[in-house]
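First up is the structure itself, then whatever we jot down about it.
Take a look at subunit A:
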Amino acid sequence: MIRMSDVSVRFGDVQALKGVSIAVGRGEFVALVGPNGSGKTTLLRAMHGMLRLSGRRELAPEAAKQAMVFQRPFVMRLSVRNNLRLALWLGGVPRAQWNERIAAALARVSLQGLEERPARALSGGQQQRLAIARAWAIRPALLFLDEPTASLDPAAKKDVEALLAGFAADGMTLVMSTHNLGQAKRLASRVVYLEDGAIHADLPTAQFFGGGAGGRAQQFLKGEMA
Partner candidate 1 sequence: MAFAAQAQDRFIVMSSTTSTEQSGLFGHLLPVFRKATGIDVRVVAQGTGQALDMGRRGDADILFVHDQVAEEKFVAAGFGLERKPVMYNDFVVVGPKADPAGVRGKDVVEALKKLAASKAEFVSRGDKSGTHAAELRYWTAAGVDIAAAKPAGYKECGCGMGPALNIAASTNAYVLADRGTWLSFRNRADLAVLVEGDRRLFNQYGVIVVNPARHPHVKKDLAQAFADWVVSPAGQQAIADYKIGGEQLFFPNAGAR
Partner candidate 2 sequence: MSAFAESVRTAVDLIVHADAVLFHTVALSLHVSGTACLVAAGFGLAFGAWLSVARFPGHRVLVWGLNTLLALPSVVVGLIVYLLLSRSGPLGSWGILFTPTAMVIAQTILVLPVIAALTRQLVGDSLRDGGDQLRSMGARPMACALLMLVHDRWAVLTILIAAFGRAVAEVGAVMIVGGNIDGVTRVMTTSIALETSKGDLPLAMALGIVLLAVVGVVNLFLGLAQRGHGSALAGVR
């Protein structure tokens, strides 16, 4: 789906990514883990095409349809419906399909009935689900998520995880950064460990948590799992 080869990103004096290479195949659910400042967010943004980078970024043709869900959702001061309309418009979806897609998206994230509400009047968890609905409405082949449940309460967290599992089951390719190793274990098919702008481990989930990860990653696991 997407291949990053020897990608580096710098912000001013800081080298956020140092020659990172990663390839994600169709249908994979990749979890990016690592300490703060390790470059998880930067890698996500770089993969999503939001940053200037050196190195190579290659996309499969169907990977052109992408979306991203951010840690703190930004919804416009419009109704829920109009927020979705905006996403559909920006995503190039034909107007004729809008009503149906809006209904389907809201149903999928369990926000049906709230179409006319001001989006800003929703709770934090609801706004994040709206952001996910917004992303899903354009039927992306590739979905990026930057710590999507970090600012949610446990109940909302469970709801979102169920949604993501559902997307994966439908065949969507997902790349998600998370601080929550349990979440990574529950959802991901593959775990990538970053530290200090470089990838230090890249393994199927079972192997990663089963002791297959190398020195640095092991230390991190020990520290986080304690």
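Here, a contact is a pair of C-beta atoms (placed from the backbone, for glycine too) under 8 Å apart; a residue touches a chain by one contact, two chains touch by 3 or more; residues count from 1.
Here is how the candidates were picked: all candidates are chains of the complex that A comes from, given by their letters.
Note that the structure is predicted; figures quoted are calculated from it, not measured.
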Options 1 or 2: the chain contacting subunit A in this complex: 2
Of subunit A, residues touching candidate 2 in the complex: 45, 48, 50, 67-68, 70, 73-74, 76-78, 86-87, 90-92, 118, 120-121, 131, 134
